[in-house]
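Before I ask anything, let me first share the structure, which is written out below as structure tokens.
A protein chain is absent from this complex, but the other protein chains hold their places.
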Amino acid sequence: MTERLEDEGRGTPSALASPRVAGILGTRSQVAAMLRVEAMIAAAQANVGLVPAEAADAIAAACEVDRYDVATLERAAGDSGNLAIPLVRALSEEVAEDARGWVHLGATSQDLLDSAAMLQARDVIDLLVDELRAIGVACVDLARRHVGTVMAARTLLQQATPTTFGLKAAHWLRVMTDGMERLGSLRASLPAQLGGAAGTLAALGEHGPAVTERLADRLGLAVPDLPWHTDREPVARLAAEVAIVAGGAAKIALDVALLMQTEVGEVVEGGAPGPSSAMPQKRNPVHAPAAIAAARLAAAAAGVVLDAIPQEHERGLGSWHAEREALMDVFRYGAGAVEHVRAIVDGLEVDPARMRANLDLAGGTALAEALVSALVPEVGRAEAFRLVRRACERVERDGGSLREAAGREEAITSILHPEEIDAALEPSGYLGSARMFVEASVTRFERVAGIRTT
Amino acid sequence: MTERLEDEGRGTPSALASPRVAGILGTRSQVAAMLRVEAMIAAAQANVGLVPAEAADAIAAACEVDRYDVATLERAAGDSGNLAIPLVRALSEEVAEDARGWVHLGATSQDLLDSAAMLQARDVIDLLVDELRAIGVACVDLARRHVGTVMAARTLLQQATPTTFGLKAAHWLRVMTDGMERLGSLRASLPAQLGGAAGTLAALGEHGPAVTERLADRLGLAVPDLPWHTDREPVARLAAEVAIVAGGAAKIALDVALLMQTEVGEVVEGGAPGPSSAMPQKRNPVHAPAAIAAARLAAAAAGVVLDAIPQEHERGLGSWHAEREALMDVFRYGAGAVEHVRAIVDGLEVDPARMRANLDLAGGTALAEALVSALVPEVGRAEAFRLVRRACERVERDGGSLREAAGREEAITSILHPEEIDAALEPSGYLGSARMFVEASVTRFERVAGIRTT
Amino acid sequence: MTERLEDEGRGTPSALASPRVAGILGTRSQVAAMLRVEAMIAAAQANVGLVPAEAADAIAAACEVDRYDVATLERAAGDSGNLAIPLVRALSEEVAEDARGWVHLGATSQDLLDSAAMLQARDVIDLLVDELRAIGVACVDLARRHVGTVMAARTLLQQATPTTFGLKAAHWLRVMTDGMERLGSLRASLPAQLGGAAGTLAALGEHGPAVTERLADRLGLAVPDLPWHTDREPVARLAAEVAIVAGGAAKIALDVALLMQTEVGEVVEGGAPGPSSAMPQKRNPVHAPAAIAAARLAAAAAGVVLDAIPQEHERGLGSWHAEREALMDVFRYGAGAVEHVRAIVDGLEVDPARMRANLDLAGGTALAEALVSALVPEVGRAEAFRLVRRACERVERDGGSLREAAGREEAITSILHPEEIDAALEPSGYLGSARMFVEASVTRFERVAGIRTT
Partner (left out) sequence: MTERLEDEGRGTPSALASPRVAGILGTRSQVAAMLRVEAMIAAAQANVGLVPAEAADAIAAACEVDRYDVATLERAAGDSGNLAIPLVRALSEEVAEDARGWVHLGATSQDLLDSAAMLQARDVIDLLVDELRAIGVACVDLARRHVGTVMAARTLLQQATPTTFGLKAAHWLRVMTDGMERLGSLRASLPAQLGGAAGTLAALGEHGPAVTERLADRLGLAVPDLPWHTDREPVARLAAEVAIVAGGAAKIALDVALLMQTEVGEVVEGGAPGPSSAMPQKRNPVHAPAAIAAARLAAAAAGVVLDAIPQEHERGLGSWHAEREALMDVFRYGAGAVEHVRAIVDGLEVDPARMRANLDLAGGTALAEALVSALVPEVGRAEAFRLVRRACERVERDGGSLREAAGREEAITSILHPEEIDAALEPSGYLGSARMFVEASVTRFERVAGIRTT
């Protein structure tokens, strides 16, 4: 038996997850959210006459998070499997005796936990939308500044045709815009949870729907038609969207990491470069791999949430437990990915000269399609394709540039003058709708974000 | 070396996946969809003056799926990695020579494949929505017929309190309604794809956005702001939602399988029971395990789609390939889950007597909360809980019923008369908002489905 | 904008994960492990003459975890992306100036992190094997005590034929035995990592393999043929096996939760029952859902590790980062599942009378195959199956028992006397190899665990 390495800690904090979201999801925040829910349940019940107004007030007064010892609750949660049971007990003790009987009336642990989770989710969404907006603003700036910066578009990692860095940034922007829009719509649909022991709200008599409606209003959550103890679609939609947003952010990170390669060298991610413990020259990407890894972990956690939808009868057996933990991971890692990408785009260094120079690698054959286009009116598409392909093969075999190789193809020079060949092979002349796409993306962002960039 | 087992087939067809969706996704359907896209690209280009109208007509005429040998294309696809390249070649050969040069103008393989996938997705959604509606109709019927059928609600697989089978069906219904609503919204947002070689539509000059808009209109797809070759969020949202719908269906299957247990015996799934090759008495659930398994496979495939969002530059390196295949699996298995659940609810046998009888197992302690509620006004919640808990422990220790045990607790009998205890312990009197929830769920389904059930 | 819920914590500690493994993986433990690796690198280099012995001694002296402020290192790790860079810096400062140059000689951050991870993995394996052994001992006891306790075997949740609870425990035992064996074999193969900046150990000249060998010996790890910076199979095999062990544990939990159902009532999990905040009678399973959920999270994390195998060139871009974090989750949740299952089996309550009684539900048709077997010698299998099926249908239609129904089938009574029917329908007479299987499982456990139970 080996000497065992142990400490009392909770594991190394993740460099991939969002520390701010860790705060939103922390025990203290969760206790605060659960207390808010308890207070609002009592208030809603007072409103319909189920609970005396004074009792509801007394409960509200006791629902101050600072009155509770979070560490003690945390330990007790370890035994019960969740925070609800010790918290309800502690709250009851905190409430004056004559109001005590009205605490947690007709509610069940899952009502507390789910409603609190929706409050926490709302805060996570707000944080995410803020970050997406900030990334968006940076992308708008990049898109505008580089609307004319030609670079190679790359498909399957091979240079394809010219594009602009502005268009690349406009794509990044679009994904952020979509995420803001969809998260905003999900935020408005986060439902309060109130079902009681088994979903009938039996202990509230006929007042169930009325109490639920008032509770939801007070919490600023949506009113559910029915309790959703084992109808987990709202949670699954949320998890999926956060993972989608994280994946979109990671696409930015992936593009940047690929553009940062020593052999490409077109951009450098923002923030301090990562040193190496062995190599003095290294300027490692730091945020890009972190964002990529975080998005992957968020996607996997979202997969658990999707897989946990089928929950048993009126409370899931393990499926609910797995979902809760996975949802928190989606939030932590999803926000982590987004935050790392914000660091990437804030202060991204762009090297337009290198972008232009790289287009000349491989003899400038990235303009081959442009040359085809120039030939099509005369010889048709198939023949044009064949001619240019032959010129490209010559470049590949003998070196030199496509311009030179084209000049040696009589079938081409009989159609195009040298200056026409030059014009066809000028990247800035073969950008199609790139500029319009940039404008469309910026316009849509401004509309969704409700801001004017300039 | 062992003698190898081989044949020429494509593997056993899955009993879990939807055969109808397999049809929608089959090579022939895919070729038909791709040809429709090619025809509409030419038509859109003709509309803006890029292509002669006659050429567009000639192309449209050649875009008849019956003109092509699907098996040959399939084999060629095996070599190229996808169907687009051999199909464009075959189409070009099919078009008269003077129109040939206008085939596939300015488009790339992914434009074809993505746009066709969106057409196929639309068909899958239509099929899914039809099934969800049919399940919904069956659930409405169950919910109404059993609005007063008491049964045990079960949390963590333990009997909790009474509920009704009608409410259970109303929950199933709600999930179907949500799915219909969200799939409908996604259906309207499925975007056409047109970006050309690398997303600039360079070969279309300034006409990119105009052609894209006309193409989308003709295909009945949404107009994208920009091409989305590597912005895969639309695909991911679609995959997630289909997996969510499948998961919701599987929850029905799971409930039914649990209720079918020999020891529970409250329902039997629709369709012929599954025989056993060994045991004469077996009436195995057939559709329930299939639906559960199919939903799990759909969720895993959706996880791949989420994980594949970060795609490299202007065309993904493997990520796109994995996403495509996974999306098809989401469709196949997602629809499979839904179809199996339709078989479950169509003709579901319900045994109200057994439901009622099961509530008396464990001495009827499933009514314990009801008894607490009856005592609260006199002694407060904590004391009421304590008293009833003591009675429950007596039942557990000595057997007998909660009614009897309560009768032996002087602290209880001093508050409640025997007939009051009886009333408290009558399940049908402790159903809270169950009936209202059923109504709410039915009403919402009728609104979303646009039908009146009666 | 909502008022945001925040605190400084690291999130609620998981009730699903193992707190002891959280200790093994905590920052302090990780720092200790990394320091041990640094000390042994220097010692190994001294041994081959690359480093003066005094320098190695000085480094070893500085590699005391208590000399370092773990919280400071943790903060610095947040900036660098990992602990290695700040730790090497701190260690260098701690070492006397003349030895300082020999610190971390020829090594890279990943050497430290991977080697330390293998040391931590070894501790996790030791903990897991201890737990599996303890579960195994409890299962041996259950298997022996209940070798004759008849109960219903259930396939697809339908009663199938009789089995024994002893055989069920023997299956649980077998899975623990397999896990012990495979984890033991993996423990012996955990490789040290030493590759230097990019896997050539260039800074060690010709001494690379010799230093690696000595380092591995000193750490008690396996000697790798080559560094494995981006050959992640050892990590993947480890993650998969821990997830497999967790899944096997969760099968025990699932069986127990199903047997605990109110309607089945055959066992109660060990440990204090889970209370409900609403229902006095509830004895919720606590450990079973936790184990099921933990295993699911471990499996998902293992899936991330599998997916992260393809890592870029000589150091992964995000793939390595995702793998590290996922591996830690596999450990935390995998051990959590196993620990919860230990709590389940230690003190599991078994109710043999209820097991026997449940076999009589459905008229005792769980013995139908036994009756078929009794008839086969006279009428052949097909006819026997047909006759018994008819009797079973009669039971299903009219109620009563299979014994009575068989007595009414003349084709049966013409072959079997009433007492022969009774004998055929006696569960204890139709257990086949159950006893032998129990013995085989116990014997194998004793051999693998190297202990004699009695």
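For the reader, a short list of remarks on this structure follows.
So that you can tell them apart, the chains are marked A, B and C in the order they are listed, and the count of residues begins at 1 in each.
In this text, a contact is a pair of C-beta atoms (placed from the backbone, for glycine too) under 8 Å apart; a residue touches a chain by one contact, two chains touch by 3 or more.
Note that the structure is a prediction, hence the values are computed from the model and not measured.
In the full complex, the chain left out of view touches A, B, C. Within the set B:49, B:318 or B:399, the residue that contacts the chain not displayed is B:318.
When the whole complex is considered, the residue among C:307, C:329 or C:351 that touches the unshown chain is C:307. Considering the whole complex, the residue from A:389, A:408 or A:447 that touches the absent chain is A:389.
Within the entire complex, the positions of subunit B that touch the omitted partner chain are 1-2, 4-16, 19-20, 22-30, 32-33, 70, 74, 77-85, 88, 104, 106-109, 119-120, 122-123, 126-127, 196-197, 203, 220, 250, 253, 257, 272, 274-279, 285-286, 288-294, 296-297, 300-301, 303-304, 307-308, 316-322, 325-326, 328, 332. Across the interface with the omitted chain, subunit A contributes residues 152, 154-161, 257-258, 260-265, 274, 276, 278-285, 289, 307, 358, 361-362, 365-366, 368-369, 372, 385, 388-389, 392, 395-396, 402. The chain not displayed touches subunit C at residues 92, 100-103, 105, 153-157, 160-163, 167, 170-171, 174-175, 178-179, 182, 196-206, 208-209, 225-227, 230-233, 236-237, 240-241, 243-244, 247-248, 250-251, 253-255, 258, 292, 295-296, 299-300, 302-303, 306-307, 309-315, 317, 369-370, 373, 376, 380-382, 430-434, 436-437, 440-441, 444.
Methods note: only the chains that are shown with their structure count from here on.
Distance from the subunit A centre to the subunit C centre is 32 Å, each centre being the mean of its Cα atoms. Subunit A and subunit B have Cα centroids lying 24 Å from one another. In subunit A, the residues that reach two or more other chains under the touch definition are 104, 196-197, 203, 250, 253, 292, 296, 300, 303, 307, 316-317.
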